Structures are given as structure tokens and as C-alpha cells.
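Let's look at chain A:
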Amino acid sequence: MADNKFAAYICSGCGLGDKFNIAGLEKVAKTEGKMTVIKTHPFLCNAEGVQMIKDDIANDGVTHLCIAACSRRAKTEAFVFPTAAVSRANLREGVLWIVAEGSDHDEVRQEMAEDYVRMGCAEIKKMKVPEGNVKESSSKRILVVGGGMSGMTAAMAAADAGYEVVLVEKTGALGGFAKNLFKRVPFAAPYAEAQPTGVAELAAQVSSHPKIKVHLNSTLAETAGAPGRFTAKVAQESGSVTEELCGAIVQTTGFTTYDIAKLPELGGGQANVVDQAGLEALAIAANGGAIKRADGKEVKSVAFVQCAGQRDESGTHLAYCSGHCCATSIKQAMYFKDANPDIDAVVIYDDLRVPGMGEDFYRSAQQKGVIFTKGKASKVTGGDSCKVEFKDLILDETATVDADLVVLATGQVPNAGVNLDEWTTINTAADGGNEEAKQQRTALESTSVLNLAYRQGPDMPQFKYGFADSHFICFPYETRRTGIYAAGPMRRPMDMLQATEDATGAALKAIQAVENVGLGRSPFPRVGDLSFPTARLEGCTQCKRCTVECPFGAIDEDERRFPLFNEERCRRCGTCMGACPVRVISFENYSCDTVGSQVKAVNVPDEEDEKPRILILACENDAYPALDMAGMQRLTYSAFVRVIPVRCLGSVNTIWITDALGAGYDGVMMMGCQKGDNYQCHFVKGSEMAYYRLSKIGDTLKGMGLEPERMLTYEIAITDGARVAKIIDDYVAQLIEMGPSPMKGFG
Partner candidate 1 sequence: MTKKQYAFYPGCSSQKGASAANYITSFGVICDKLDIQLNEIPDWNCCAASIGYAEGGELPRIVMGARNLALSEQHLPGQDIVSGCPACWLANREATERLQHSSSLMAEANEALKEVSLNLRSDFNTKSRHFTEVLIEDIGYAAMKEAVIKPLAGVKIAGYVGCQANRPYGIAGESFENPQYLDKMIETCGAEAVPYDQKVTCCGGALAFSEPEKAQALIQDIVGSAYDHGADMIVTPCPLCQANVEIYQSEINKKKGTKFNMPVVYYTQLMNVAYGGSIKEAGLDGQLIRAEKLEKIAGK
Partner candidate 2 sequence: MTTANENAVAKYKNNFLKEVEATVEEGHWVKMCMQCGVCAGSCPFGPHWEHSPQKIFMMIRAGKREEVLKSDSMWMCTSCYNCMVRCPRELPITHIMHGLANYAYRLGLSPKGQPNQAIAKLFWDSALKYGRVNELKFSLAMYFRDGFVQGVKNALAMQSVGLGLVKAGRLNPMEIISGHTCKDTSGIHKMIAKAREIEDRRRGLA
């Protein structure tokens, strides 16, 4: 510590100097914050102010600085001091802008500001500058798994950007599902006619690209390692295995069509009832001429049944909409109309869903005379003369359509590999010695795509219906395996245009990953973060909570069963730190101490002061910005709260809460992202973990003689500026009603 020099820089600009007693803040920094250097500047973020700090670092040996000015989310480009540890006391968005106007509030406003200075000074004393861990040998090659439309697009995007690509394709040819299409739904103006698929041309480009290495008839026998150092064992059909070193992986393993045989009520399995893939085969055979059935008879009338085995509410078939099938049926009906306008083509639909420019395509089919009937098919009879019985949803009656051929628009079933929930159950039983489970595990693992050598299972976690989990709203290609990206219909149902867009996005994410990982930086979402977790193993009890709770499977166990961090897989969320009961896990710049010391630094008023004190632990991704937003909108909330940003609610260690309540705080508010199926947590499971952990804190509170309402959790979205202000005021009112914490004075 001898070399450390601590400095506080107080800004009096933006009106801070008018509303605060700056001398008071300086005094707090000096006497309580124990800062060596204390400087006030009227415009700290301007060139002169920033230069003043830089000079102090360069000439005066300042290593740790607390900037008491605006929110840590503001002026991020001005306040960059890579060699120094920096904390920020949020006096502007956090105090000046949210405390009610008027001299009545001068006292609480000043108290709040002084507390934030105390907290900033306390935090900086516990922080270190992250040193980072540059990996010279990190691989920048990108492995693409699956050679369909998505895979070929991802490979081309990465290769054209200058990255070497290894593409592994299970079958003997590139092209995937798309190579068996006669034409594709239009993707360019005027969106009126089906277009050539372009698959063969793209496959030729991929095959001849100097930066792309293609393995056909190949699967992945094992994928081990971490971003920047994945080793993939590529197994050829012949049995030979090649090892490929890669930095990131894009998985584009597509979909399988829903098995038509599972739809006997809709004629599945009967003659002249085909699915859309079957119709494509007939169209390819006809090659623009008259489309003939399997028995050679020319089709004069055709009926398309939409949502066949999809959007099923009975639980028997697919519950979801596959998105592409309406446009596909429109395209296929046009095959008939274009060959012969006199052919009757009827599309029986419930809701015609044509995303993108599909509405123009739909209109074009209507112009060509395709009949669209809003109805729900109940029964299809195949054979020489097929019949579709349906409920006409406009005329509210049952009706029948006769046709030579019936096409069922079935859905997409994702090929995302092993369901990890299922695998985990079987794996636990197998590890326990259950022989049957061992066999099941072997069988299950044989269906794996990636065969990841991760303790968390052989494939990426899935969300619903077998699609790969991805942050649906904000980061669609991110999976819960760092450096492995999902694109195309294995991620969610989609059409070809969406799949190609998806693939391009995933390729860019893979590039971002290999570049950051090589520099020892977090790839996502704390892009560029050089910190990473370390564990003080001598204190570790080998409870495994960190390995289990890590949402990204970053933590393995070493041979002595201590946690072994795969730094490159880590997203720096701190969920491991929150999970650790003995608090041995920490980051250089974020630890139980950096937050705990802030909790302790706050001046908690006595009972007689009648000023409740409330701690807010706010997720830095959504809740903290929402609080800033409240300030920017000049909304007011109670000056009795003290906010500490956390990386994720998952990183919250319960010691902070018990420490706060033990010190006489009247209440604790936990603000994190939405959890559950529609989660918005940037770390997917972080907020869910936190809620789970905190649900068990009630007994601890009871033991302290505290009401359970002294600690509440809230789901806050980034747009909740107004809501969050109201929530705070309501909670403060509730606490005033409850009376002061019985712990006051004992702390």
C-alpha cells in the first residue's frame, strides 16, 4: 500500500457548487475519506479539469481517485485514466437532480452528497487497477457448425472480414434445407415473385474461398477449451479425426421438419398429402412445368393447410408458429398458378402471417388468383381425390374443399443438440452409479452437436421447445456459452432471409469475441472489462455453489475439487461472488469489500433524527440507468436512499444486506432485471439466482428481529425512470409507517 496515493476530485459545475456546500464535501473527503489529495474544479470534465487529474497521476503519483461529479454513466470518455483505479460519487444524477428543490431540502441534500463522497472514498480504497491477461497465442479462427444457408452466410461474412473459417457439415454437400427448394420467397423488391434460391452459387463461393476450410461428412466428436482456445475434434464419416484450433464458434445447425406422420388426422401418411418439403420435391421435378403427384397425375387443384401441427394448444404438436410457412405456401401456390392459371389453389389459414415485405407477396398471390380462406382444418382425407374439412372462421360454418393434392404447412423443429435439463438429471443419476442412467447418458450424448467437454453438459442450454437460449430482446446471438453463438432456425423459427441476417450478426459477434479474448478483455456484455474473478482457495469450502450458479459454465473444478476459472468463458457478472458463502471470490475492482465498505461508510442517523436510511443495490444494466434517467427527467425521489450500483443482482452477496440491516439501515431495496421466461437479465440467470437466494433470507431477518419487509426486491426495466422514483417514495413511506429499525444503535 505504500505506493498508493488517494485523491478526491470534486466538481462544482452543472450547478453542484450552487446547491452543495463544497467545503463540507472536501472536509468529508479529508477527515473521513482520508484522501491525500483533494481538489475542487468548476468544470472537471473539460480539458483543463481532466488534464489536472492526468498531471496529478503523472507527476504527483496519484494511483486511486474518487471523482465526485456526475453518474458513472456520464462523461465516460472524459474520465478515462487507464493506469489509475477510479470510483465515482454520483452527485449530479444521484443527488442534485433528484432531491426536491428548495431550501427545506438543503440539509438532506447535503447529507446525501456527503454520504456519496464517503462511499466513493471507501470504495476506492478497496479497488485495484485490473492488470488484464493478454494471450498472445489466442486463436482468431472461427468454427462454423452446419453448412446450410445460415452456416454458409456466417462463414462468408467472417472470411470476407479476413478471418479464417473452419466449416463442419454433417452431410456430403453444402446447402442444407435450402438446397432442396425449387425457389425461395422473394427477398428483393418488388417482392411479387418467387426468386431463385442462389444456394448452389453460395456453396461454390464457400468451397472456393481461400479463407474457408470445409469438412463435409463430418461431425464434432469433442469441443474443448474456451474462447480463444477451443479445440474441436472433427470426425469424418470415414473415422479419421482432425483437430482444429478455433477462437469462437457459430452454431447453425438449422431445423428438421415436423414429422408429417404425427398428423394422421390431417392426412399425414396418406397418398397425395405432402408437407411443404414434399411439395418442393414435386416442384423441382416439374421444373416450372405442370406439377404432378407421386402417381403421375397432373395436379389441377391444390389445397394448402396452414399451421398443420403448429400453434397447437392441446400440447400434442408444436405450440409455436414457425413464421415462414405462410409465405412458403404463398410461394408454392404460385408454382401452380404460374404453370397454369386455371389450377385452383386454396390456402386455408387461421392468421396469415407474412413478416417483412411478405404482405406484397401475399397481394401478388391474390392477384394471380390464389384463394385465401380463413378457416381451421379439422380433417384431411388423402387418396385419389383429397378432401379438406374445415371450419370457415368468417362464415362460421363447416365446409369442404376438394383437391388433387393437399399440402400441410408443418413447422420447424430445432436441431440444437442435447437438452441440458434432461442431461443434468440423467448425468447426476449416472454419476451416482445408476447403470440405466449411464446408458441413457451415452444415448443422449450421441445426439449432441458440439460434444462440449464442459462439466455443465455437451451442448448449449436451451430455452423453450428445444431452441437454443439466447438473449431474445437485446443480444439475440449470445448463448449461455461464451464465444459460442447461435444463428438461424436452431435459435428461433425463421425464414431464409431472417436466417441469413442472423448468421451475419452471429459472425460479427464471433469476431468481437476472438478480438477481445486475445486482449484479455471480457467479450460481452461488459465489453473490454479487464477484470476477472479470482478465488482465495485457502478459505474455500468446496461447496461448488460458484460452479453450479455460473450462468455460463465458466467454472470447472480442479483435481482437488477447488473451483477452476476459465477466464475466457467468464462474463464478469460476479454471480460466483454473490454465491460464495465464505466470500473468497473477488475481482480486482469489484469485491465483497468494495461494496461492503460503501455500505459501512454511510452515516446512518439515529432513531431520534427521524431520517430513515435505505440501501439500494441497483443492477448497473437497467436499474441504475433508470435511476439516472429519473434524474435526467428531473423527477424527485426520497433523499433518504443511498444507491450502490452492482454488476448484476446475481453478484449481490447476502453479507451486504445483513451488514446494512445490522448497522441500522431501515430497509434494503434490491433492483434487478426481469427474470423468468421473458428474462431481461444481461447475464440470463443472474437476477433469477439473486431472487432465489434472497427468498431464503427471511429466516436471517427474523433472527435479527426484523420484519421481512425490511428487504424487498424489484424488477426494473431501463425505461422505468418514473416508476422507479415512485417505487422509492412508496417504500420510504412504508418504512416510515413501520417505524425505525430495531437494530438502530446496535451497529
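Candidates were picked such that all candidates are chains of the complex that A comes from, given by their letters.
Here, a contact is a pair of C-beta atoms (placed from the backbone, for glycine too) under 8 Å apart; a residue touches a chain by one contact, two chains touch by 3 or more; residues count from 1.
Quick caveat: nothing in here was measured; it's all calculated off a predicted structure.
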Candidates 1 or 2 all belong to the complex; chain A touches number 2
Could you pull out which chain A residues touch candidate 2 in their complex? 352, 362-363, 366-367, 369, 371-374, 392, 394-395, 399
